[in-house]
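A single protein chain has been removed from this complex, and every other one stays in its place.
Should a chain be cited, it is by its letter among A, B, C and D, assigned in written order, with residues numbered from 1 in that chain.
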Amino acid sequence: MAGLQYVLKRLALMIPTFVLVMIIIFLLVRLLPGDPAIAIAGDKASDADLAAIREKLGLNDPLLVQFWLFFTNTLQGDLGRSIMMRTSVSDVIIDRLPTTGFLALFAVSLSLLIAGPLAFVAALNRGKWPDTVIRTVFQVGLSMPVFYIGLILLTFLAAKLRWFPVGGSGDGFWGQMHYLFLPAMTVALYTSAIIMRNLRAAIIEVLDAEYVQFARAKGLPNRLILGRHVLRNALISTITLLGLSIGNLMSGTLVTETVFAVPGLGRLMLEAIFARDYPLIQGLTLTFAILVSIVFLLTDLFQSLLDPRMRLT
Amino acid sequence: MTQTVMKIDDLHLSFPVSRSLLDVVQRKPGKSVNALNGVSLELKHGETLGVVGESGCGKSTLARCIVRLYAPTSGRIHFEDQDIFDAEAKRDRSYNRRVQMMFQDPYSSLNPRMSTGDILAEALRVHQMRPEADIAPRVAELLGLVRLPQDAAEKLPHEFSGGQRQRIAIARALAVEPEVLIADELVSALDVSVQAQVVNLLLELQERLQLTILFVAHDLRLVRHVSNRVAVIYLGRIVEIGDSETLFSAPSHPYSQALLSAAPSLDPDDKGAAIQLEGELPSPLNVPPGCPFHVRCRHVTAQCRTVVPALRTLEGRGEVACHHAEEINQHA
Amino acid sequence: MTDHPILEVENLCTTFSRGGTALPAVRDVSFALGKGQVQGLVGESGSGKSVTLRSILGLARHYGEVSGSVRWQGQELTTMSERQLRKIRGREIAMIFQEPMTSLNPLLTVGTQIKETLTAHTDLGRRARRDRAIEMLDHVGIPAAATRLEEYPHQFSGGMRQRVMIAIALAASPKLLLADEPTTALDVTIQAQILDLILKLADEMAMGVVLVTHDLGVVAQTCDTVSVMYAGRVVEQGAVRQVLRTPRHPYTEGLMRSVPQDVPPRTQLYSVPGTPPSLFSLPQGCAFAPRCQAAGPACQTARPTLQDIAPGRQTACFHPLPATQEDAA
Amino acid sequence: MSDAVVTSAKSSDAPQTRVQIALRKPGFLIGAVIIGFSALLALFPSFFAPYDPNFIDYLAVRQPPSWAHPFGTDMLGRDALSRVIHAYTVNMQMAILATVFALTIGVTVGALVGYYRGVADMIFGRVVDAVITFPFLVLVIAVVAVLGPGLINMYIAITLVGWVYYARLMRAEVIAQMGNDYASAGIVMGYSDRRIIFRHLLPNAITPVIVYWMTDMALAILLGSSLGYLGLGAQPPQAEWGVLIAEGRNFITTAWWLSLMPGIAIVITGLGFSLIGDGLADLLRPRG
Partner (left out) sequence: QERGGTMNFARYDGSRLIDPIYADRNPDIWMVGSLFDTLLRSSDDGKSIVGGLAESFEVSEDGKTVTLMLQSGLKFADGSALEADDVLFSLDRARNGDLGPWSGMLGSVSDVTADGQAITVSLSQPDPTILSMLATFNTSIVNKEVFEAAEGATDQDKSAAIFASASAGVGSGAFYMCGFEQGAAMDFCANEHHWEMGADGKPLPYLDKIHFEIIPDDATRILKLQAGEVDAVEFVPFSRVAELDADPAINMNLYPSTRIIYSPINTRETRADGSANPLNDVRVRQAVNYATNKDALIGLVLQGAGQPMTAPLMSSSTRLASKLDLYSYDMDKAMALVKEAGIEAGTKVTLTTLAGSSDDATIFAALQQMWAPLGIELVVEQVDGATRGAKNRSGEFDIHTYGWVDDVNDPSQVTGWLGYSPVRNAVGTGWESDKFNALFEASGTEMDQAARAQQYADMQKIYADAAPLLFMYETPFAVAVSTAVEGYVQTPLGANIFSRATVSK
């Protein structure tokens, strides 16, 4: 089956990527100044205590040995124990993953909902005032620091108007929708600006394409031309972009989750870095890498679903 | 017109279709586009060899092989008895000076950010054709040679029409004083009257500079007009090659016949003589066994389906690759 | 001609604006076309052939200014609303685009693209639409039509795509076909097949055809009448036989002479001197004057209009070439 | 000779220079004015700033905007306007230094890899994958943490990660340009690879990279601000917009001007870069 083969091929290509990711993060983490033993035992601990902790964590072994251990354990699905959380890294990650996953999906959906229609309006009115207004507004969204947007939304929509809760993650689907709306919106303001830009350009390009002219010449109804011919084609490049910006989206969650007190992976990552929690940093990075790769894979698959030229035979 | 400058011997070239990693792991044979399937040719000094054939039959591939843009899968090209794909020969850039190519697309074959003068001067400098002081006069001379006004040197390619651009491309090729010119559909993108201008220029220059030209085109009238000899290519093989006038007035291969008859006559009353071919051009991805033309040929026999016909000399004609050339041409 | 023309184009002008300057792509084009008639439109690249066709169908108004009149069976198309035009496009007037490689939507199956026209213009049911689509593909000579319906354009060769476009154009049995260089992208052998097909259908369905090409051979073999365009204007038109045999406009004559036919091999060919003018800066008088050997002072200042010089024969020149016996006949 | 009179194509339509054309676009003009003025502020902050940006006045903290202090004073009694103006120096520097090395490295690597393909391209592909699967910010934070906070290290970190994006773009564009015959023509003319890559392909392939560069400069300011917020960017008492916003965010209800003014500065500068980017896209496109 061609589809399966394609997936397998993509998976095969992911192997060297992951090894590279593991090497990079392993080295990077070990280059971090500051001693995880101090992070564990605190500033007050004696030097002897620290030495004992280092020994126990295997931090005194040669780097290569440490890496091999990390590598083989990871292959067996064992990400080690979090130093600061004192539990298995995979448990912590599995615990937090749904929240961040929900936030990311929510943000992507919001971005599409915002960017999609507006991109159409802008593209169809190219060069006229709606286009200019829409582009400028999104440009502003693109140049605002995430933590600032977040804070403004919080102050006015949550604290002043009390439309949304200030922080936390909520329970159940609707609870999460309610709690995560503002954080998702914060991330979406940024992503939707990127998507809008791209989609608008894509729509303009497709509107000029010969096959759209031909569809007009066929006397098709407008709705069919825009929906079937224009949108589908414009979506193709936008989907790639969406996949690519998922990495940025994850970066966005780092700060957003901190500002909105959302207990997700992004905030955990910041905490882990500051606590020098080596296993947790490594585990989180791998998780991010896997998530992003899955998204790449999905966008590729979705794209090949949309675009018959991409279907391998 | 006797001395052979270039000899092409059983040239094969297939482009691998990109394979998935899985295929490689499973050692599945890769698919490939067989663009050239055994082309043999000789280019004689001072002649113009026309190459015709349908789109995708391998004309450009052949041209690009000759200038070493593509390396053939097998076969050899000798230039003055030197194999041009020798490791040693490859290092020798003088081959690239002596054999020049001009491209079909007048819009993409010139660097859009370099002025005409820069384009020509660069060629002169890199190959040290002239001392630095003589470069500007030589550029002027070249512009004159291809009949471009002198102020053209300062202009960028987009300021020229298609025909003028092709002349710049010719000037660039001539700058390095080559011996062989490969013209890959040099005029196909141009209008008839502009086509005529460029062809005139080419003919004149050839006369003057004793150039050898390989002229690839699909406009049969034009090929007939400029060529001394003509090769007809079908699916990466030469099916007929011979003297231009003979071939055009009496084509021997059934494919050549169909090709010539399909060219619409300029005379409105001259209707209905076309030989209708059945079916589609087979894909170079899977070239049919036997004679490549057999799937569309009216004269097909069992032999044609299995045995590849070799190019052989036909009495009073050129060389033809057809099992039934004699019979067909008796009736014709 | 006995029939009343089905299409009458009068003083059609189309102007684009690029970077603030006006670009007169088509100027005062007029012609008429009867039932089952094949009208050729020739001229060099950029002379406005494609824009003429697109203006007739109201497509050019999306990116340019169109004026003049296009009457289709008595109805004025240039002023018609987009909504009304949609009923005519594809149903009564169909068009084949110049570029087979880019004119089909790469994401939709060929079947879908044929059937959507049928959905828009006929009240055929689902099955009937499918049958009709298969019939059309058969008609244009695509074998195994039923299975190929499910395939995508990229699985077709250029020639086959061109035929698919023809199938789409003809699906709703239009009364007029606007064919924009339907064969330039193709090989001579395939070109012959396609032209044959169009002619056959024109004949069978009494369909008018406007055929754009720059290959004079194609015109000679397929058209009844022909218009020669230069820099956005028609410089000469009339019956094919007359125009090609005895061109009266110097440009037409130059075109005919440029073709390497009946000249000794490897000799210099005739070519129209000079280069075509840029549409941005057309000369004040006759656009062809700078390249014309017969040009006089009048040609530099005044623009010749299209004049009847013989029945059904017009040219726009102050100094037309002399007529011959045959022409007068 | 029948074709003796060959005149060059009439070019009376192109007496305007590219710059003139670009300046006719209001977007580009506005962008150029914004960035030009920003550059002035960045180069001569002391000329424009009414006060010493670091002078602490214990007695005049968090004063609302007034004629004496148009943007008010911050929690140390420093003049907010002067701090916003002095921040231009750092932030504009950020826009340039955080991107220009990534641009140079990326363009070179991208061009080489795109031209030669092969094994280098395979390896490059894996590196790109590995880098883009990391969240950008995580990588930058980690690198900054390794090197220690500070502007220089921040530039190094952003460069280490950012070059990949330029290289990716450049590679794709070079490959696209290789489809043009002028690249083949260079080979046929017997030119050296270096000449073909850097003289022929690069100038033609670089336009989208330059356009991306403009947006990236805006992003660099944003990223620098985020790092400033986390304490990994500019060092106190240096005024920097991200730090200013972070400092002011606690007073968003009581002293809103503290975070609003630097926020506006970021937005306007970002807008300026993007507008220039859009304009450059038109400007650099070869015509015809």
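One rule holds for everything that comes next: contacts are C-beta pairs under 8 Å (C-beta built on N, C-alpha and C of every residue); 3 or more make two chains touch, one makes a residue touch a chain.
Worth saying up front: this structure is predicted, and the values here are computed from it rather than measured.
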item	value
Partner chains on view for the chain not depicted	A, D
Which residue of A:73, A:87, A:109 or A:222 touches the chain not shown here	A:87
Sole residue of A:45, A:137, A:224 or A:298 that reaches the chain not shown, by the stated touch rule	A:45
Option from A:7, A:23, A:133 or A:261 whose C-beta touches the chain left out	A:261
Residues of subunit D in contact with the chain not shown	54-56, 58, 61, 75-76, 145, 148-150, 229-232, 235-237, 243, 246-247, 249-254
Hidden partner chain, residues of subunit A it touches	32-36, 38-39, 41-47, 49, 84-87, 92, 95-96, 151, 154-155, 158-159, 162, 165-169, 258-261, 263, 267-268, 271, 273-276
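One rule holds for everything that comes next: only the chains that are shown with their structure count from here on.
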item	value
Pair joined by the larger number of C-beta contacts - A-C, A-D	A-D
Whole-Å separation of chain centres (CA-atom averages), subunit A against subunit D	23
Inter-chain centre distance, subunit C versus subunit D - centres from mean C-alpha coordinates, in Å	50
Multi-partner residues of subunit B (at least 2 other chains)	161, 164, 196-197, 200
Overlap residues in subunit A, where contacts from two or more other chains coincide	13
Residue ranges of subunit C in contact with subunit A within the complex	54, 57, 59, 62, 82, 85-91, 94-95, 97, 99, 102-109, 116-117, 120-121, 152, 154, 165, 168
Contact set on subunit B toward subunit C in their complex	48, 54-55, 161-164, 191-197, 199-200, 203-204, 218, 220-222, 224-228, 244-245, 258-259, 262-271, 274, 276-277, 280-281, 283
Sites on subunit C touched by subunit B in the complex	44-45, 157-160, 186-193, 195-196, 214-218, 220-222, 240-241, 244-245, 254-256, 258-261, 263, 265-272, 275-276
